[in-house]
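If you scroll down you'll find the structure; I have some questions about it.
Showing chain A:
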Amino acid sequence: MSFLVGENMTCGYGKSCIIHDCTITADLGEIVVVVGPNGAGKSTAMKAIFGMLSLVRGKILLNETDISELKPQERVLCGMGFVPQTSNIFASMTVEENLEMGAFIREDDVSETLQQVFELFPILRDKRYQLAGELSGGQRQQVAVGRALMTEPKVLILDEPTAGVSPIVMDDLFERITEVARSGIAVLMVEQNAKQALSIADKGYVLVQGRNAYSDTGEALMANEEVRRTFLGG
Partner candidate 1 sequence: MDDFLNASVIIANFILIPGLAYGSQLALGALGVTLVFSVLRFSNIAHGETMAAGAMFTLLFTWWFKSMSISIEPFPTAILALPFATVLAACLCLITDVSIYRYYRKVKAEPAIYIIVSVGVMFVYSGFIRFLIGPNDRQMSDGQRFLFKAREFKNLTGLNEGLAIKTSQVISISSAFVAVGVLFWFLKHTRTGKSMRAFSDNEDLALLSGINPERVVLVCWIITAILATLAGSLYGLDKSFRPFVFMQLLLPIFAAAIVGGFGNPVGAIVGGFIIAFSELFVTFAYKRVLTYILPESLAPNSLTQFLSTDYKIAVSFVILVLVLLIKPKGIFSQENS
Partner candidate 2 sequence: MNPTKRIIVLYSIMAVLFLVVGLNQGWDVAILIFNLCIISAIMALGVNIQWGYAGLFSIGSMGFAALGGLASVIISAEPVVEAWQIGGPGIVSGAIVLILTGLLSFYSWKKLGLGGWKRISVTAFVVLFGIVIMRLFAVPAIKAIENVDPAAAGYLGGFGLPITFSWICGGLLAGGVAWLIGKVSLGLRADYLAIATLGISEIIIFILKFEDWLTRGVKNVTGLPRPVPYEIDLVNSDVFQQWSSSRGLDTMGAASILVKLCYSALFLSVLIAVLYLSEKALKSPWGRMMRAIRDSEVAAAAMGKDVKARHLQVFVLGSAVVGIAGAMLTTLDGQFTPTAYQPLRFTFLIWVMVIIGGSGNNWGAILGGFVIWFFWVQAEPIGLWIIEFLTSGLPKDSDIRIHLIQSAAYMRLITMGILLLVVLRFSPRGLIPETNR
């Protein structure tokens, strides 16, 4: 069984369900990308996995333990990290303080993790005393990912990490995310830039109207004629 399993998830806001019987799994060291048209329920699925929405049916397993009933904060303690799409940094605090706040729930010494994050994102070391709000879009996203990494999660969930950044920065970010995954973390992300994201993905899911439409390796999905035509724009 995979390290993270979202099994037959059905949930939504209020009475209406947005995702139905959706299953998403991820293994350690793997990049899993969820793509699909607008309103397909990609972000909702991420929120469900992280516990920001409660499930109507289905369950979430982390390392074969059922965590469906846990609150987001408790899931952070179990080894999950989440990077929201918007306002994902503390703009009025320095980069270093942002990272420290990421490690808020840890009781032990965090300086080693801090060094690891700085190694992964060297630019953050240079700007550690600068206010996060003064950084460029790409650097902010690095702060956001770095903040989530401070709890040394086993699973990192990213909600559209490249929204609103330039193509060059996007490539750079994807490269970093690949590095994160290589360090043995399961990376689960939602992406608008489906082609680029799938090209670095080990596994991809295409969601349509809240249901699994296609799931395969990233390469296979890229090669799939149907997927290419409908979702990747030829």
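Inclusion criterion for the candidates: all candidates are chains of the complex that A comes from, given by their letters.
Quick notes on this structure:
FYI, a residue touches a chain if its C-beta (ideal position, glycine included) is under 8 Å from a C-beta of that chain, and two chains touch if they have at least 3 such contacts; residues count from 1.
All of these numbers come straight from a predicted model, not from anything done at the bench.
Looking at 1 or 2, the chain of this complex that touches chain A is the one numbered 1.
Those residues of chain A whose C-beta lies close enough to touch candidate 1 in the complex are 72-73, 76-77, 82, 84, 87-93, 97, 100-102, 104-105, 147.
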